[in-house]
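Left out: one protein chain. Kept in place: all the others.
A, B and C label the chains in the order they appear, each numbered from 1.
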Amino acid sequence: MRFSISVPGSLARQLDRMVAQKGYDNRSLAVADMIRAHLVEHHQQFGDKEIAGAITLLYDHHKQHVQAVLTDIQHDHHEVIIATLHVHLDHHNCMEILAVRGKAGLIKRIADELIAAKGVKHGKLTVTSTGKDLPT
Amino acid sequence: MRFSISVPGSLARQLDRMVAQKGYDNRSLAVADMIRAHLVEHHQQFGDKEIAGAITLLYDHHKQHVQAVLTDIQHDHHEVIIATLHVHLDHHNCMEILAVRGKAGLIKRIADELIAAKGVKHGKLTVTSTGKDLPT
Amino acid sequence: MRFSISVPGSLARQLDRMVAQKGYDNRSLAVADMIRAHLVEHHQQFGDKEIAGAITLLYDHHKQHVQAVLTDIQHDHHEVIIATLHVHLDHHNCMEILAVRGKAGLIKRIADELIAAKGVKHGKLTVTSTGKDLPT
Partner (left out) sequence: MRFSISVPGSLARQLDRMVAQKGYDNRSLAVADMIRAHLVEHHQQFGDKEIAGAITLLYDHHKQHVQAVLTDIQHDHHEVIIATLHVHLDHHNCMEILAVRGKAGLIKRIADELIAAKGVKHGKLTVTSTGKDLPT
């Protein structure tokens, strides 16, 4: 489907520069990707929608109990946590990436709980879709 | 400035629904906002700082060549891609999460290249730190 | 529970040396681990028993179609393949480790099919238990 949009000239020029820098073949492919990205984010607000995604955590495993707490939270929700990828960054720092899938509301609550745990330096929930209702 | 783009019909319909739900007066205003949001992210210069993070990709592995292209890009940069976690969401859809570590500028370029690859429905780079200079 | 066993003297001495080299606190802990390891293997012959495990594959992703074939097989069985960890060893070689869980007979068939795929240099199924009926 073809449709046309009107945007300020300077914005269009910046768009074209970004499209080239990111290596897209053409402007339509880039804009379609942006629309999909915003759809994914838009769908997050509906708590019951099924999403997939990643929770990224950074912590020092020497901090008292942090790992035990994170593992307990994860086992409490093992039905939505597919698997966890643990990277030993150095002697102290761990990056843990949880692949998750489930209702958006629950996933958000689990992410909040993990990120708020004492000893976690940084955490982020990255939401994508399960792909079922996202046209290519 | 007016320009036209072509996107799949089902994507255009989902766009129009979101535009209405978000309360935009028209499609052009919404798309212009999306472009601006992506420009802001694109312009964040990361430079030479070492980061760790995750690149999350969603794609249909049946789409011609998409997996071969993604694997080629990843092997070209195997020194910064620690490991990739692949989740088979259903018969068609794959979620792939790459644990990465390296100079921010390079990581961002790799993420851009992967996300722009034809057949990738959605992708996102989540940046965290290597933890070294991030106090708990 | 305490029970005593009788073995040749030379075997007992070699056992004690191995127990020390492997870093066990005492002989009982080491023998208990051996018993558990043999129970896990013994249970594999019963096709209907639920097992967990890992399938390790080594292949050159440049070989025609090998990755597409492996992904197709995996998606056909996405209900027993929890997630796949992909490591880019160098420009050519990939190590892929599949975390699996399901009936022993099915897991073995999937492993056989993956390992037999053209282009796979080496593959192995490592079976463990789901832990439910394995006493510590």
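Here is the rule we use: a residue touches a chain if its C-beta (ideal position, glycine included) is under 8 Å from a C-beta of that chain, and two chains touch if they have at least 3 such contacts.
This one's a predicted model, so the numbers in the text were calculated from it and none came from an experiment.
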item: Neighbouring displayed chains - absent chain, whole complex; value: A, B, C
item: Which residue of A:88, A:118 or A:132 touches the chain not shown here; value: A:88
item: Per the touch definition above, residue among B:5, B:32 or B:85 touching the missing chain; value: B:85
item: In chain B, positions touching the absent partner; value: 82-83, 85, 99
item: Residues from chain C at the interface with the omitted partner, ascending; value: 1-9, 11-12, 14-15, 18, 21-25, 27-40, 42, 52-54, 56, 58-60, 63, 82-83, 85, 87, 89-90, 92-93, 95, 97, 99, 101, 119, 121-124, 126, 128-132, 134-136
item: Chain A residues touching the omitted chain (full complex); value: 61, 67-68, 71-72, 74-76, 78, 81, 83-92, 94
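By our rule, only the chains that are shown with their structure count from here on.
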item: Centre distance in Å when chain B and chain C are each reduced to the mean of their C-alpha atoms; value: 34
item: Inter-centroid spacing, chain B versus chain A (mean Cα positions, whole Å); value: 10
item: Length of the line joining the C-alpha centres of chain A and chain C, rounded to whole Å; value: 31
item: Multi-partner residues of chain B (each touching 2 or more other chains); value: 83, 85, 87, 89-90, 92
